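Sending over a structure as structure tokens; questions will come in a sec.
Yeah, one chain of the complex is gone here, protein chain that is, but the others are all in their spots.
Moving on, here comes chain A:
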């Protein structure tokens, strides 16, 4: 469990004197500056959190010139005016002496940890010269650009495109890409879940109570506590969400797809599915039903260890709450190579009960354009995009564009890990440089040793970050980005059932020489001779452009921080549709049944939900119909190794933030008492965990909250670069234990493998 023990209560975990001394020695860090009092820009500023990718609307104020107090923005109802521990600790990052506040250049070997402060001019000149040389000698495509998504990726990828490279990547294939691609294949677009109105929720280890996504976490708790919603959780580990569930099944790792398919089997065989819905909206039902015939609960029980009678009962309970019931399609962690069909099977269980565009089910996001069309008037402004004339069209293909089966991923962030193949094996051609922004593949990709090899082999590595992250430790040049509390950014879309916008605004004046990423990549572009592609002068110009020069609307969004337009709309929910039609006199005419059911179209080739897909069959022969395939995750004498999120940290990003490191700096390895007993391991023992690619030392946490054949660790710990003083060497580095494996169709990086444990 989360280790909050005596040590943390009495003494900060390893953040004592020695680490501070090392930090002061590091050039370019905040510690090297005189500590000046914080200057706030306003009394209370509405902005957007960036401690994780949920990006909650926040409200922040400077207290006594030395602290920032951050809460949620109360104007954003779905977020309840709340922040999690990470969000509340944002000021601890802002004022961390180990944060970098000056551009740095490497003066030793890559990864050796020798740095010198340089000016922005020198940084830009060095990078521009090198990148232009590489372009001249090897083509622009030999440079890869990757970034955490958001305003920053927009600006970095704009630079990459202006430069002429097709190779830009988000972290999607190491995190949320699987369900995005599955949704694209079935619905033609992403879908959202309406947990708050759900009466019955089936959850396959989507740990919303540790991997906090504020609006969804709150919605699910509200449903459970105030509406009596039943929650069923299938997860190999007793997580917080398992604890809060009405029923928890310790499913065998990687077998979720069998249970999902068996649920579908029962829904179809027992006639519990919504025939009218299928008739009207679904393509490929017959092929799916034929395939699913063999997937009985008994069959799934033998694979997953979930009793057949329970699967059958749960399917019936679920259907009895239809359409206000949902099978949560999950989030991070690609359990097996069958990720694509696992996510499709989860979506299928929703489609069968016809919960699409119904309360408590799944729905399509209603952005301004769609919403205004339904309303017959401009309820919400449609955001303008700064168009730049004459952007070069790259002639080369993307490096992940080798196999047609991945086509849906190319525009969804790309297959991030192909950067390793392209660099190390020139597959499909040789990469020469990698420019990154706020991404930490050393933690989030698999096979860390291969990431190191890649970074060592490249001619140029540039990292833009707030820390010398484990990846930035291998850069040639580090560009210090301002933290989110010092940045202004574009208006961002936060639409759900109705349109909503919000905006990140600086809360304090910039500390040190850091810059926001829009400025960094514009100035670098200018140095590279690409100035014509960056015509905007400031963030304000960009914001004005977005709002078509509507200054009063811009002011309103800035003042309130979060503005929601209209009222929630789900197309097949009569109450909502009638309220909508009454509000807008020019609204589209409502169908006879009181819904907008006739307007529900999908951006798939057939215009329907494709339960089975000819398009997918064309891309990946044999994969058009959802199917069970056996997977190979571990050897017989090994244990499954799985990972997950903790509420106190964000993946590869927050482990050095002082307040958060102080709460939790280590990840113990969860082992079942019987397994531990057989291996002679006792609670608190130092143990070695070894996989086919790596070996780590950690501490055993002996607990009945895990299957006997499985071990678990929270991800993101065990950093190996000495610059991240509070995080280095603490705990198990998960990426170092996971082999490099990619799932078909969705291109996801696999997160389950086999390991052995031994007492040290």
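In this text, a residue touches a chain if its C-beta (ideal position, glycine included) is under 8 Å from a C-beta of that chain, and two chains touch if they have at least 3 such contacts; residues count from 1.
Note that contacts and distances are computed from a predicted model.
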* **"4Fe-4S dicluster domain-containing protein", "NADH-quinone oxidoreductase subunit H", "Cytochrome C oxidase subunit II" or "Sugar ABC transporter substrate-binding protein" - which is the UniProt name of the missing chain** => "4Fe-4S dicluster domain-containing protein"
* For the chain left off this view, which of A:52, A:70 or A:563 is in contact with it? -> A:70
* Asked: Which residue from A:30, A:162 or A:214 sits in contact with the chain not drawn here?
  -> A:214
* **Touching residue (missing chain; options A:88, A:354, A:644 or A:731)** => A:88
* To do: Check the options A:376, A:394 or A:705 and report the residue that touches the missing chain.
  => A:705
* **Contact footprint on chain A, counting only the chain that is left out** => 1-2, 4-6, 9-12, 15, 63, 67-71, 80-85, 87-89, 91, 209-210, 212, 214, 217-218, 221, 225, 238, 240, 243-244, 248-250, 647-648, 658-660, 662-663, 703-705
